[in-house]
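Missing here is one protein chain; the remaining ones are kept as they sit in the complex.
This part shows subunit A:
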Amino acid sequence: MDNMIIEKIMQKNVLTLSPDHSIQDALNLIKKARIKHIPIISEENTLIGIISDRDIRDAAPSILSKNEKLDALLNKPVKNIMKTDVITGHPLDFVEDAATIFYEHKISCLPITTNGKLVGIITKTDVLNTFVKLTGAHQPSSRIEVRVPNITGMLSEVATVFHKGKVNISSVFVYPEENEKFKTLVFRVQTMNPMGLITELEKKGYTVVWPHMLGE
């Protein structure tokens, strides 16, 4: 991960259909490729709609009615049921922007376009995966939480302790606390033996949230 932009994490080989493909085609593709969304594009690769497994389900007649209707539906073109007001992202958007869009619009898939042309797609899972990498939890490391006053320079002071201990930091989070006078700094550090670091931090007057407190 060089950069937290969508271009780096999006899937570039997108499975698409044209508006005149049948709903049956869409259903087949969804089943075969195990996907939930299919962007619908014109001949010039312009994004004109999107169809999801749910759109098809919603359009299908109830199982209580007669089945002939279902066959008729499946032969209709996807343009009849596709959504045309598609929310899209740009390759240069930040990954956290995409996360916000997923959250606010309650959607789980985002086609990525430039000048209206489809260039990629990302899903909620792609974004989640990026955040897992951000936490550093995929690399061997120990986790240390330090409670610090909510003033400038704290992160730098704590980081200096790690630097002096020659321990590489895999990730840092700054968590707000309910009490606005404090923040919690969460580090994943590349060492199996954080005891020296913890002693040093405590000597400097910081509260280290681990290991003593959780058992009590």
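Quick note on the criterion: a residue touches a chain if its C-beta (ideal position, glycine included) is under 8 Å from a C-beta of that chain, and two chains touch if they have at least 3 such contacts; residues count from 1.
Convention: contacts and distances are computed from a predicted model.
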- Message: Given that one chain of this complex has been left out, which of "Acetoin utilization protein AcuC", "ABC transporter permease", "Cysteine desulfurase" or "Sulfite reduction-associated complex DsrMKJOP protein DsrP" is its protein name according to UniProt?
- Response: "Acetoin utilization protein AcuC"
- Query: Touching the left-out chain: which of A:P61, A:G116, A:P140 or A:P176?
  - Reply: A:P140
- Selected residue (touches chain absent from view) among A:R34, A:K106, A:K166 or A:K181: A:K166
- Quickly run down the residues of subunit A that touch the omitted chain. 136-144, 165-168, 188, 190-195, 210-211, 214-216
